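Following: one structure in structure tokens, then a few remarks.
Of the protein chains in this complex, all but one are displayed in their positions.
Let's look at chain A:
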Amino acid sequence: MKRYSFLELAKNAFSAHQNWGRQWRAPEPKAEYDVVIVGAGGHGLATAYYLAKEHGIRNVAVIEKGWLGGGNTGRNTTIVRSNYLWEESAGLYNHAIGLWQNLSQELNYNVMYSARGVMMLAHTVHDVQVAQRHIHANRLAGVQNEWLTPEEAKEYCPPLNISKNIRYPVMGAALQRVGGTARHDAVAWGYARGADNLGVDIIQNCAVTGIRRGQNGAVEGVETVKGFIKAKKVGVVAAGHTSVVMDMAGVRLPLESFPLQALVSEPVKPAFPCVVMSNTIHAYISQSDKGELVIGAGTDQFVSYSQAGGIHITNHTIDAICELFPHFRRMRMLRNWAGIVDTTPDRSPILSKTPVQGLYVNCGWGTGGFKATPGSGHVFAHTIAKDEPHPINAPFSIDRFRTGRLIDEAAAAAVAH
């Protein structure tokens, strides 16, 4: 692998950046792999990377129906934070935060992780109580989170309108300073390059059409449009289409898939220093390094695979943005889109073994999987390699829906990410 460095950058400048070379191969599938990962999004690629790097399992293929990072990895609003309510979540999301800190160095790829702070607004007495409960729970669990008065919130984010005469005045905010943003594509590309370098085959434009199981019920491999690929173990990381893929193996999951929308404005000079979220009035905004305002809207209320949400959902979010940040009222929006997100009843993910031997699933990230990409891949690789969950993801089993040990993050996760 060509290591990227300042020297390399300077050298390539002399040839007008025409000779950088490919970052990963485009191999044809081999007949057999130790592990096949279905889905080359951030989570799937990270899983393959850590399988190769931490567990020495290098005979791995990542199979992707479209192009790598082209699903929700390329469609999300790139927020990183870990201020969830329960200790199980603190373990999982903080694990990711830990990995984010050094990810650019680890991958030798600039993922542009920017800890610019994530501020969650409170607009009612109830909001204030909920936010403070979250802050106390977070601090007990070792998750950074602090309370700001409206004036402090305005100081941290000057565009914020804290006047008392708006419909939902700002009564305070919870700030996680270590939260922020990262470059979504770079995360997928960095993991792809790293995994490829360790010998992982990334096979794009190769839809999985079936999961073959042997006489004893165990997984034997996957049927694809490029033929049968034998595999000792199969990990499904297919986001919104997880139900469809797992149905091929006869495994039912507690998932519903909804379109989740986002939109970006025309690019402008730096005008917005952090990430601001409001669960109550459904506003959710940050500014990318390109200068676009990145705005997250909600999900549609019905199951859909259409990758196009209702316009009233984005309108609702825009209304809130215009009230909180009046000087954005004349901004023009460039693009909007939807991704299909798989949500669980308790709004926590499933990283688990399944009733089928050799089949593993990483799904249910709902509206906010991006932030967990490194941590998710790291513990899921452990689950596949050892055939048992890492202590961090043990609580996130499918079995929790039978035992009743749900990890209810509806308040922290249901609306916006």
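Here is the rule we use: a contact is a pair of C-beta atoms (placed from the backbone, for glycine too) under 8 Å apart; a residue touches a chain by one contact, two chains touch by 3 or more; residues count from 1.
In this text, contacts and distances are computed from a predicted model.
S.K.: Hey, which one's the missing chain according to UniProt: "Glycerol operon regulatory protein", "Sarcosine oxidase, delta subunit, heterotetrameric", "ABC transporter permease" or "Septum site-determining protein MinD"?
M.R.: Result for the unshown chain: "Sarcosine oxidase, delta subunit, heterotetrameric".
S.K.: Quick one: which of A:3, A:22, A:269 or A:402 touches the chain that's been left out?
M.R.: Answering carefully, the residue with contact to the hidden chain is A:402.
S.K.: Quick one: say which of A:256, A:292 or A:409 touches the chain that got left out.
M.R.: Final answer for the missing-chain contact: A:256.
S.K.: Which is it among A:9, A:140 or A:311 that touches the chain not included here?
M.R.: Considering all chains, including the one not shown, the answer is A:311.
S.K.: Among A:1, A:26, A:225 or A:303, which residue is in touch with the absent chain?
M.R.: A:303
S.K.: Give me the chain A residues in contact with the hidden chain, please.
M.R.: Its contact residues with the unshown chain are 241, 243-244, 252-257, 301-306, 310-312, 342, 345, 401-402.
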